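The complex appears here without one of its protein chains, the remainder shown in place.
Labels for the chains are A, B and C, by order of writing; each one numbers its residues from 1.
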Amino acid sequence: MSRLTHVDLRVPFLHKMLKNPVMPASGCFSFGEEMRQFYDLNLLGAIVVKATTLDERQGNPTPRIAETPAGMLNAIGLQNPGVQAVLAHELPRLKDFRTLPVIVNVAGTAIEDYVEVVKALNSSEVVSMLELNISCPNVKCGGIQFGTDPMMASEMVKAIKAVSHFPVIVKLSPNVTDIVSMALAVEEAGADAISLINTLIGMQIDLEKRRPLLANGIGGLSGPAVKPVAVRMVYEVSQKVHVPVIGIGGIRTGEDAIEFLMAGASAVQVGTANFTDPYACPTIIEQMEAWCKEHGVAKVEQLIGAAWRK
Amino acid sequence: MSRLTHVDLRVPFLHKMLKNPVMPASGCFSFGEEMRQFYDLNLLGAIVVKATTLDERQGNPTPRIAETPAGMLNAIGLQNPGVQAVLAHELPRLKDFRTLPVIVNVAGTAIEDYVEVVKALNSSEVVSMLELNISCPNVKCGGIQFGTDPMMASEMVKAIKAVSHFPVIVKLSPNVTDIVSMALAVEEAGADAISLINTLIGMQIDLEKRRPLLANGIGGLSGPAVKPVAVRMVYEVSQKVHVPVIGIGGIRTGEDAIEFLMAGASAVQVGTANFTDPYACPTIIEQMEAWCKEHGVAKVEQLIGAAWRK
Amino acid sequence: MSLVKVLSQRPIADQLFSITIESPSDLRKGYEPGQFLHFRITDSFDFTLRRPLSICKVDLKKRQITVVYRASGEGTRRLSRLLPGEQVDVIGPLGHGFPMHDEDQHAILIGGGIGVPPMVELGRQLRNRQMKITSVVGFASKRQAILLDELAEFGDVIVLSQDGSIGEEGLVTDALTEALCADASRFYACGPTPMLKAVKETMQIHNVPGYLSLEERMGCGIGICVGCVHPIERDQKVTNRKTCKEGPVFLAQEVVFS
Partner (left out) sequence: MSLVKVLSQRPIADQLFSITIESPSDLRKGYEPGQFLHFRITDSFDFTLRRPLSICKVDLKKRQITVVYRASGEGTRRLSRLLPGEQVDVIGPLGHGFPMHDEDQHAILIGGGIGVPPMVELGRQLRNRQMKITSVVGFASKRQAILLDELAEFGDVIVLSQDGSIGEEGLVTDALTEALCADASRFYACGPTPMLKAVKETMQIHNVPGYLSLEERMGCGIGICVGCVHPIERDQKVTNRKTCKEGPVFLAQEVVFS
């Protein structure tokens, strides 16, 4: 194969053309302010901000973080300043990045909360898509329920689609028996895209204290450890639904990102790797480009679903 | 805390006293013949042999094995010589290990297969317990179904309990929305113990070939990567059921084993670590003993459930 | 990636190491004592998270930073095997360090165990401001005692140990007497959480204002994960604030302990 000198990294996604398929995962980028010190955010394919709820939340007690083999656990518990503060203080700062879609991750406890958040966001000129977080394992009541029951997920998505001015991406939980049913349910309910996976539910015990290390007990497992589970789910779901799928879970290198594209993802999100290395996203983009050059792939879009069983 | 000079590693398990809580996990020890070259099997708490089906099975095509971050994928597909060959050739060789409970892992496709295998094993003088594998992700029809539906699991367990001369341990799949419901269902159906977890379903893509690396497509994820998921499930299940729980998933050191005991496991199984190091089981036993000495734990049994929320 | 070179590394006490590296950023743009560096241990899957370690000494001219740490777990043990000439991925200095007040006359530096290192750079900067400095440092035992000579350059050093093997037997709070505090205009403390809580209470009684450097488990270290928060009270409202970005140093009176 001849080495290429130029690679087209663009991918179409919900009527937009993304510069490249790489975006940060929600909760691993805050609202972008801190990352600006490390690189030009215009390098990204899109921006995805932290879960936003109706009211301010203080989250869980600490410790909230633990390291695990090839991964980590977190139990942040959706700490965020609430949608009004996000609209007033956080989103306006992203105006400089006009060329990038800004995706707001929406969370809550009951359907009504979610609906209120979406209504509030409708007024924003910065937002271009929503990502519905029905899969956060770290809030006790509600939240995860929607993510594990196809009927409830469907109800939620319908309610949001009825009010949202923006396309709605639904982020699914991997902690289910049948991920394809969940995906089909939310697609049927009107989801414009599906992102998966959120974290697996895990726990670590502090041997000295003889109790769970995280104050919250359980937490969400992320990082390279979960990549095989995520790739499998993307592979299965992307062949069954007609909407685009965003692949998430353990991406740390350009090759990891390409693995997700081949599995059927139209774009990818990078979470935990931002903690390991704040330069993770731009590095992954460079590595994808290098891989494509070496392998004679002129357009990265050609790789989407390349590994599907035909 | 004073350093102890002697630690009692014994744990009671289904009317037996195990020398220590460490046994190999099914499929990661074959029938014991190979491991005898590495250490004296009498060091173990119990022996657990490979999944045995009614008829001989050739399993899946290769590649069957892939390495993942802190883990591995396998898609063996239950290759085994069938129960008659196991009775005739494999089990008799374990007669030398009279002091150890020998646990046979039973697998199949339909309930009738399982029942036939159990009836055949009833005649064995070597076997002392059965482990019902209703959770293998690598056989296409049946198998996994029983492991993900509480009603079917219950039906299966009842059918086996009706014929088995041995206590029945039921091994659960982690690929479910609600592990506690599964556990309660099999306990209610008569399971004498519960072991968890079997492998998570995962996939790896071969970037050069642009298709799933394993010939079978999907495979079972095991190794340290899955430990947080396993610990969480053991912690949740052991507090809800009244039967003992065997903890499995990513155990590589004595501290890992102790983590599972604290989470509520009465014993542990070691799988993938046997591949990383054939001496894994005896090393883990030594490390557990050393840890107990250092921490003033006179009886390892005292650690079971130490991390439960009281 | 931001790789810098390891210049030297040596053990200085039981399981305690001092490592000097090229500074990962231009220190002339400013840095504060109490800020920390965030070390990526290796690029192996073994270490998903970086390890935060406080600045202990800075050599502005040579653009070198020294960090002193205890090899307690897997990450720091691995770090202690780095050799001079090897490269290590470090970001920082990060966070907000100890504010210094030119009007102060006498500052008490309080360090417990691996909370002692940041006191060295702080002491040096306060000394440059002609302040009187008393250091009160506590260790588990003599074998863990570190940086005493360095602190002695700035003023009196009161040493305590839990087993009495060095200095007085006791905790740092035992040395925070009314006599000592009567003369003090500010305190700075870094150490384990129970120590910080006790110090805060003691100094409240003696009516000395000061700062605590908090230790929370960190995800990112740069303010994006919201993992490292501590409850902080401002204007009668308690909010969970990021210790990596708004801290690790906070006004003692603002820090809420449970």
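Criterion: a residue touches a chain if its C-beta (ideal position, glycine included) is under 8 Å from a C-beta of that chain, and two chains touch if they have at least 3 such contacts.
Nothing here was measured: the structure is a model prediction, and the numbers come from that model.
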| item | value |
| --- | --- |
| Option from C:Asp46, C:Asp104, C:Glu233 or C:Glu254 whose C-beta touches the chain left out | C:Asp46 |
| Hidden partner chain, touching residue among B:Gly45, B:Pro101 or B:Gly223 | B:Gly223 |
| Option touching the unshown chain, where B:Asn42, B:Asn122, B:Thr276 or B:Gln302 are the choices | B:Thr276 |
| On chain B, residues whose C-beta touches the chain left out of the figure | 27-30, 33-35, 37-38, 50, 58-59, 61-72, 74, 76, 79, 223-225, 272, 274-279, 283 |
| Interface residues of chain C (partner: the chain not displayed) | 44-46 |
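Heads up, the rule we're going with is that only the chains that are shown with their structure count from here on.
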| item | value |
| --- | --- |
| Chains touching both chain B and chain C, listed by label | A |
| Most contacted chain pair (by C-beta pair count) | A-B |
| Far-end chain from chain B, centres as C-alpha averages | C |
| Whole-Å gap separating chain B and chain C, where each centre is the average of the chain's CA atoms | 46 |
| Distance from chain B to chain A - Cα centre to Cα centre, in angstrom | 34 |
| Centre-to-centre distance between chain C and chain A (centres being mean Cα positions), rounded to whole Å | 36 |
| Shared interface positions of chain A, touching two or more other chains | 68-71, 223-225 |
| Where chain C touches two or more other chains at once, by residue number | 45 |
